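Omission of a single protein chain aside, the complex is shown with its protein chains in their original locations.
Now for chain A:
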């Protein structure tokens, strides 16, 4: 494989990991807000129990994504930085509000509600902003001014693609987090939270699918290159739909012990669903980072740097894997944590 292709694959894998972790993180914040006042269910407590120890790790993955982008593709920063200054800048402000208010809410009970609502709502806005970046890379929203790219905000904000992308991002966030929390609630043996989240998963799943398909139909004419490429990658998208169906059906299958739903397997199937879709989308997007101005080979660093970075990743990850296993055991498996009152 060409070096720039390896690099973009690694980068895309980080994006995949972050889109999963980020959806769980922001989604849990949202559910925690929705059920915060509801005394009849522990749904909020379950969401917060997952969120408390994990948000820091999730945030590091966001930073990892940015660092990997600029270190693998330094020549892309100039264009991306100029184009994305405002959307990412706003995203950072919202992210800061969310992170700090979420942590503050744990410490100041008196204002807990206000802080929780703010962090829950910003948790919806952030993914919406982040996915609105995707259409920008498809072409049609950029004009060159004295040799420098500028974003055409008016066109972007009046385009139906933008809003379909945002809807898709939001429904994905809520679907993934509801499904995951269904499983986490089962692990905690909390029936009412389990029923609540399963109910949300069941209506969100098909909705997400419908929005995904509709999004492709709203692609503007400038993005016809992508639509054509998608046509050539139908295998990946087909697998994605198949895994969605498998995961969805698993939610209804009765287990031998009488419980409804193989939730753990459903989570895995849905992760595969998104995995196939994201990689298929990624390969349809190649070789462009920003159509038609920037390709991956334009952006790529020098090979000396690339190989040192690769080695650093391998060493770093091999040190961290044991730490992650310990982390998993303590917060996602240990009944004393998961089930605490």
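Rule of thumb we're sticking to: a residue touches a chain if its C-beta (ideal position, glycine included) is under 8 Å from a C-beta of that chain, and two chains touch if they have at least 3 such contacts; residues count from 1.
Quick note on the criterion: contacts and distances are computed from a predicted model.
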Protein name as given in UniProt for the chain not displayed, "ABC transporter permease", "Cytochrome D ubiquinol oxidase subunit I", "Nitrogenase molybdenum-iron protein beta chain" or "Peptidoglycan-associated lipoprotein":
"Cytochrome D ubiquinol oxidase subunit I"
Given the contact definition stated above, which residue among A:148, A:203, A:235 or A:252 touches the chain not shown here?
A:148
Touching the absent chain in the whole complex: find that residue among A:43, A:95 or A:251.
A:95
Just name the one of A:9, A:77, A:192 or A:297 that touches the chain not displayed here.
A:77
Please give every residue of chain A in contact with the chain that is not shown.
52-54, 56-57, 59-60, 62-64, 66-75, 77-78, 80-86, 88-90, 92-93, 95-97, 99-100, 102-104, 107-108, 110, 148, 150, 301-302, 304-305, 308-309, 312-313, 316, 319-320, 323-324, 326-327, 330-331, 334, 336-337
